[in-house]
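Structure in structure tokens, see below.
Note that one protein chain of the assembly has been removed; the remaining protein chains are unaltered in position.
Showing subunit A:
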Amino acid sequence: MTVTPARGPHPVTKIYCPSHPDAVLVEDYRAGDMICPECGLVVGDRMIDVGSEWRTFSNDHVGKDPSRVGDAQNPLLNGGDLSTVIGKGTGAASFDEFGNSKYQNRRAMTSQDRAMLTAFREINTMADRINLPRNIVDRTNNLFKQVYEQRCLKGRSNDAIASACLYIACRQEGVPRTFKEICAVSRISKKEIGRCFKLILKALETSVDLITTGDFMSRFCSNLGLPKAVQIAATHIARRAVDLDLVPGRSPISVAAAAIYMASQASADKRTQKEIGDIAGVADVTIRQSYRLLYFKAAELFPPDFKFDTPVDKLPQL
């Protein structure tokens, strides 16, 4: 039961159960014990709980936050300084005759940190507009930090870099957003975001996977309110079209839009080209062009178990 000091293959924990040295100890926070899950031996006791002392709620901004450790910093992102500041005075002596505090230390953080914080706020706003999850936002923040510290793109607008980082993060997470979607939530033009995108890839020496038609299907179809069967059909059509190389040189987004059009026109939920174009950010002439290329082999493109509301030969010919 004695606590033996660590040696060898236990770099993280300093204590371990003597009979099960490889077992990961379970912490019982109520009693302050570390218990071995294999044999139930209490290995360490009087463990100090490093959680917060009180609970604080976000709508409780009543002046004092009773937490004595301060905010959770973002040390990875903000230069992580552990510097301290002089606190505001409390006694009468620290205020001069007008009631202003004598020691005014509103030392702002470095301009670098401030620029980064502004960018993070901007990224948060943009991501919020298109409901991106936290992991993408975190990845974007990390990318921005890397790019910012490299200073290669120093002349470019921070917002442009932030938008491009957001685009890259979505791609890296496997849920790409089109440039037009990112444009919609950013004030930067598509051209500038595209330029920054290429520069960032070069600066960070990474590359991203190519976009495929399937990446956008679920989003476009649910925005259009199409049922699952139509979505599956559209995905199948687009994939077959690319495999058969019916649409060389066309952007996957245009092919996806045309596939959705074909699938929806064959089902009971028909959508017009304009509606699909609005959602996908594709011009309806572009959908028409891609659709014409798909129309030839329409019969081969549909999945075998698709229920046709409008048969293949009755599909609109544009």
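The rule we apply is simple: a contact is a pair of C-beta atoms (placed from the backbone, for glycine too) under 8 Å apart; a residue touches a chain by one contact, two chains touch by 3 or more; residues count from 1.
Everything below uses one rule, namely that contacts and distances are computed from a predicted model.
Set against the options "TATA box-binding protein-like 1", "Regulator of G protein signaling 11", "Integrator complex subunit 4" or "Trafficking protein particle complex subunit", the UniProt name belonging to the omitted chain is "TATA box-binding protein-like 1".
From the set A:121, A:198, A:274 or A:292, the residue in touch with the chain omitted from the display is A:198, counting the whole complex. Checked against the hidden chain, the listed residues A:84, A:131 or A:207 yield one contact partner: A:207. Only one residue in the set A:120, A:144 or A:179 touches the chain that does not appear here, and it is A:179. Residues of subunit A that touch the chain left out of the display are 178-179, 194, 197-198, 201, 207, 210-211, 242, 245, 248-253.
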